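Missing here is one protein chain; the remaining ones are kept as they sit in the complex.
Should a chain be cited, it is by its letter among A and B, assigned in written order, with residues numbered from 1 in that chain.
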């Protein structure tokens, strides 16, 4: 094929240059011949990665705590080559609906956690138990959350003095909620495309591009590693820095990054984080860093200078999370299963609490498990804080959970009254509970204000929990809801009188 | 004059120190004698600049792609001296209304793009075709935008149960809209001032200080280079980093920086940007940086390691912008002319669309030009992303433009109904369409929420486009506008009945 000769002529010097430094597979070598010119940014990025510099044989010779791989041996025939294009994009070809013939190679477009598991098995298995891996289905297949999504993303119209709402379309959802939650990526036929190397055929993907944490992949697997380890450096440094979480956790619904930013931990990171070592494995507390980032508390393997293990690495982030602070009407103990679509409260709603806040205990972890997770988290705190400090901190968080749940309950009571008196249309009228203005105020109470207040408490970023998006807004919102209800009922009454 | 001797005594050692390293002009040497003591920060900053280290002769000896200057020869007699105080502050004296006698030198205070053109001609010409250079007039001389500015900046009063609005004054506008858009800087006489060097005379400037992108300068030129290349380092590093844009593009009206911040590109920059080379010219993709900043996509000259040109440098940023996503009621194709005051829609309003969204095509670029600009931009994307990825991204952006325009149209329909029924006063009542509470809700729909949603889509910072200031708020705002209208009409009706 003509493109090969052309590519060889263009790329040969660069290829030689790459090949000298490391042992790359023949397959990857062929990829690079063209892609060095076609997607030079990807190749350059990969060249900076550990994947481009270390073979599995070398990686496996490291002491266990220093390893970044978690299998006992390399996938077939790849032990002595670096991890190049082909090693990831041609693994497990039979599983991949998106495998296609690309210059005589069986290549797939979407590299999935199942592919990464060839070398990072433990992390992949942990992640599959993490609630994030179910983020697509937990939103898509929960009728209540789905209707929340519709109420936000659906096109509204205004005619004859009435608004109406169309269901949200896939393109909007993909550019909105599913951007983080993940899309469903499927192959819908093949398409011919004019490339720098001539006319070529490629699979056509739905929901593409996407790097959501719960993406449904063309090999049937769930999730993606790229939200935190961006292509094609897959850098541990990027994943350990707080910006890794900002893509999904900055909005007022989950203001983790913003709270961290105003916390003492974030302050120290901002000021002297430049001097820390974000690449060291294991990550040595006090030597490599002097204040935690998100990863420190929630994922990473942490050891002391003496080699004592403070925390084991876990990509099941829920291992360190006793409570679910956000996303639902009330904070509650973490659900047992990462698949939350199975949950039903007494009223039959797919919610982990009743509308009035009582937890649906059978689906939630018990007190013992909560304590276990709390202790795992607190062991990290205790490396730098006294027992009394840590106990005081978590006592306040617990108090704040109760406080915010009560303030949400008050807002819910106003809402229930509005539904009952017909000031708004709710479940009994078979209407969405999220689409009217008073309902949206109610949603803001828990989805933004109560959540933000809890995050501010949990991560010691108090400034965020008062005026930024916290207690001030909870207190104001209740007053505005009560006002609205009074005005509305008066208007309804007057209309009846007319 | 006594100050000279004094200055010479004080500054001589420092001057010798500077003079040894570089060849500075006699004139600049005289400036430094005093200003090293009077404004030490400016002198120190300048000493760190390339201007203080390189002569035009040296600059012109570089290969073309490595040059930061774009003329064939230096301005008169300055080829072999570094670019010091005098080289900029005494150039083109006859053009400058603010030229004054300063210790026998004809100095002007405001250095303008026309002055910079002595060495950076191409950039200055490109910038003059950039819509930013017209930012002052486009706001000041468009009666509709002017009334928006008045409605925000004017002092309101409350008497006899009525609010009233005074027109905005110049000082407030200068501290507000014109801070970014630019002020009109004119000389209003001379004033005597007591300085460290004795009593001296200086021109009195209106609208000063200002570094707005469309500043009207005392030499009649438009714009300023300093918003992006701050005095007196004029560093390319500063201009290439995302913070360069934050001064004008962080508010909810143009949340470019915030969207970048939550995008994968921003995430990578935050984490590993410290390792990139922001000074290299040309800027080599993959080698000097591994994810784009604002400048990468919108301005910079980008080449690959093989020397292939991915993008030509252009200070006419609109060269890479097919659509205008912000600032107006509806997103629309970019205007042909940077001077937008010439635009009139069918209704006679100075708007690039009708109030109901139809674009006023005669003033806007056509489909061909849009495609051309899109391709210029996409060529940069394609260096790191596949064709399908890029196509998918822009398909979504197009969808999001349509979606947000429809949501704005719905808000506009409520607004039109309010005006029609007399619930608010609009054009037919010869009243501002921006000054009442319902009108301000309408403005928020497009100026903040629709804009933010489009930016989030355009720059792949989806988190910002849902709950931060995007779709959630569009959907809520429509409900609140409809509620308000219902309440207001009922009240009007009741009053009629009374």
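Please note the rule applied: a contact is a pair of C-beta atoms (placed from the backbone, for glycine too) under 8 Å apart; a residue touches a chain by one contact, two chains touch by 3 or more.
Note that this is a predicted model, so its numbers are computed, not measured.
> Per the definition of touch given earlier, which of A:267, A:341 or A:376 contacts the omitted chain?
Residue touching the chain left out of view: A:267.
> So which of A:167, A:198, A:220 or A:392 would be touching the chain we can't see?
A:392
> With the full complex in mind, choose from B:238, B:281, B:374 or B:391 the residue touching the hidden chain.
Residue touching the chain left out of view: B:238.
> Give me the chain A residues in contact with the hidden chain, please.
261-264, 266-268, 270-272, 274, 285-287, 290, 304-306, 308, 382-389, 392-393, 395-396, 399-400, 403, 406-407, 410, 413-414, 417, 456-457, 461-468, 470-472, 475-476, 478-480, 482-483, 485-487, 490, 494
> Tell me, which residues in chain B touch the chain that this view leaves out?
14, 37, 39-45, 47-48, 109, 151-159, 161-163, 171-172, 174-177, 179-180, 193, 195, 202, 204-205, 208-209, 211, 230, 233, 235, 237-238, 241, 243-244, 246-253, 274, 435-437, 440, 447-448, 484, 487, 491, 494-495
Criterion: only the chains that are shown with their structure count from here on.
> Could you state the distance in Å from the CA-based centre of chain A to that of chain B?
Those two chain centres are 34 Å apart.
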